[in-house]
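Following: one structure in structure tokens, then a few remarks.
Heads up, one of the protein chains got dropped from this complex, but the rest are sitting where they should.
Coming up: chain A.
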Amino acid sequence: MTKILEVNDLHISFHTFSGEVQAIRGVNFDLNKGETLAIVGESGSGKSVTSKAIMRLLPESNSDIKSGEILFEGKDLTKLSDKAMQKVRGKDISMIFQDPMTSLNPTMTIGKQIIEPIVKHQKLSKAAARKRAIEILELVGIANPEVRFNQYPHQFSGGMRQRVVIAIALACNPKVLIADEPTTALDVTIQAQILELMKDLQKKIDTSIIFITHDLGVVANVADRVAVMYGGKIVEIGTVDEVFYNPQHPYTWGLISSMPTLDTEDEELYAIPGTPPNLLHPPKGDAFAPRNEYAMKIDLEEQPPMFKVSDTHYAATWLLHPDAPKVEPPLAVQRRQRQFLDIKEGK
């Protein structure tokens, strides 16, 4: 597997009136060619900031990439000039945003909006670009592309608009596609269509996808690997099976047991107590410690490093330290771990 994108020890802060908000506090991950990496976490955990940093879309006036690098095919994106970055953005790396209503320009026909990146990056003539745009519209499943080409965003339904946004993002066959909650604003049936479409297109043009969401069901559907973020850090990363069936971090345990599956019976739903940390004054130790019933003394004092669970699976919790006491994860997680053993044996 070749790495296409590497994020190393990224730190990002925002300067606000009340002080410095340390939104990202040391994020590391790789993205392999052709894979889908899902980043999950609650709002404020830093998943969108990470993705915007890769696209260099953070506001320059108050944000600051304090340290770290984002390597795309060996180039450090944090050091590129604005002009050089413009050549990458939309061509090699492109992005799908959450709300298809606000990410399209209401005063331009969708055709024009799709042609924009094609003309800019591929230097095609207008006529050739138009042909290509119609091809893409067809690819993302829009009927009558010739007619639709000249229509405005308000003439499309929510799901159709998101298809148009995907068409724009894919117009130049990007190597990396960042999808920031692309289906959150859509209905389940439309969501299922869009997810199928994205998986299908990924096979056709072999892009790598970073998929940001807080819906674990969607993650289970699309992801090859999963990174769980909390308080500006990745607390657990692994293949989708490892994270869903053999989670190690108490935060992942909490996330997984707080979602009812269709066979959750009448037992009370597990709720993670408390609220996310305030990153204006990030806690000294593990950011999750105050909400963590398994927290030990060391959690309050020192941040845990990433412990290796398997070659692909890492988690940042002191519970994995050889000296840590053995704890029983919540019932829902134990059930999943048994499932994990079955799956392993099945293979």
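In this text, a residue touches a chain if its C-beta (ideal position, glycine included) is under 8 Å from a C-beta of that chain, and two chains touch if they have at least 3 such contacts; residues count from 1.
Here is the rule we use: contacts and distances are computed from a predicted model.
S.K.: Among "Multiple sugar transport system permease protein", "Formate dehydrogenase subunit alpha", "TldD protein" or "ATP-binding cassette domain-containing protein", find the name that the UniProt record gives to the complex chain excluded from display.
M.R.: "ATP-binding cassette domain-containing protein"
S.K.: Any idea which of A:Asp76, A:Asp187 or A:Glu302 touches the chain not displayed?
M.R.: Candidates A:Asp76, A:Asp187 or A:Glu302; residue touching the omitted chain: A:Asp187.
S.K.: Looking at the whole complex, which of A:Thr109, A:Gln151, A:Asn173 or A:Gln339 touches the chain that is not displayed?
M.R.: Candidates A:Thr109, A:Gln151, A:Asn173 or A:Gln339; residue touching the omitted chain: A:Gln339.
S.K.: Which one touches the absent chain: A:Phe14, A:Phe211 or A:Phe244?
M.R.: The one listed residue touching the chain not shown is A:Phe244.
S.K.: Touching residues of chain A against the unshown chain: what are they?
M.R.: 42-43, 158, 187-192, 195-196, 214-221, 223, 240-241, 244-245, 254-256, 258-262, 264, 268-273, 275, 339, 343
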